[in-house]
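In what follows, a structure is listed as structure tokens, so that the remarks can point back to it.
== chain A ==
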Amino acid sequence: MPPAMGAALVRDAWLVAGKDLRIEMRSRVGLNQIAPFAVTVLVLFAFALDTNQEALRTYAPGLFWVTVLLASLLAIGRSFAVDLADGAADRLLLSGIDPIAVFGGKALAIAVQLVVLEVLLGAGVVLLFDVTVYRYGLLVCAGLAAAAGVATAGTLYGALVAGLGVRETLLPVLLLPVVAPVLVGATRAFQDAFGVAGAEGWAWLGLLAGFAAIYGVFGALSYGALLEEA
Partner candidate 1 sequence: MSSPANRAAVLDSTSSRATRVLGWLTLAGFAVLVALAFAWVPEDTRITEQGDVVGQFDAVRLMFVHVPSAILAYTGFGLTFLASVAYLRWRTDWWDIMAHSSAEIGVVFGVLTLVTGSIWGRPTWQTWWEWGDVRLVTTLVMVLVFIGYLAVRRIPADSAVQARRSAVIALVGTANIVIVNRSVDWWENRTLHQQSTLIARKIRDETLFTLSFALAVGMVLFAWLLLHRFRTAYLERQVEELEVQEALVQRRAEASLGGDRA
Partner candidate 2 sequence: MTHVGYLIAGWGISVAAVLAYAGWVLVRGRSLSRRVPENRRRWMMPGD
């Protein structure tokens, strides 16, 4: 690939991501609906575990990531619903932007939203579940890598089900089994970062990064074929 083309890809991806994020900033659906939903799930977990502070602290990493995955379903569905309105997806296709750049841009926008959500939920578990963070570096890296993994896989599956009448029910069925390794890896890394279990956090970070890389490459390559059908 000539360097000029690579630069164009990055620039176009940046444009697509900027477009998606601007729409989110203006509509505030993420802020007004998805974020409150995620916090509500955390509160429900506290009710379910019978306000047992010790249990909440022990299971905080897993509960945190289950919440992120549930909220990510909403963010992914939203990202593609926006494109469906007024034939925006067709126009994006006609604009001549490479599908790889569209994929990269949409994944980046979803990842940014997930990171914001993670920060909010992170504050939530620290305050509500009485968690202490011991390793900030690991926490930040695992949070970023997991967001990248969920965003790449989510963008791929979001495009697969976009335009189908049953997409709201189909996306969870398809995506959740696939992101199970992210849940395993991110939970382990956070257990280490929170000091609730002696797990090799940095090794799990490798799994998360590998997952994001695999889905990034696969999604970028197959995105063109998926877009043309819509």
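As a convention for this text, contacts are C-beta pairs under 8 Å (C-beta built on N, C-alpha and C of every residue); 3 or more make two chains touch, one makes a residue touch a chain; residues count from 1.
The candidates came about this way: all candidates are chains of the complex that A comes from, given by their letters.
Small disclaimer: the values here were computed from a predicted structure and weren't measured.
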| item | value |
| --- | --- |
| Complex partner of chain A (touching, any copy) among 1 or 2 | 1 |
| Residues on chain A engaged by candidate 1 in the complex (per definition of touch) | 156, 160-161, 164-166, 170, 173-174, 177-178, 180-181, 184-185, 188, 203-204, 207, 210-211, 214-215, 218, 222, 225-226, 229 |
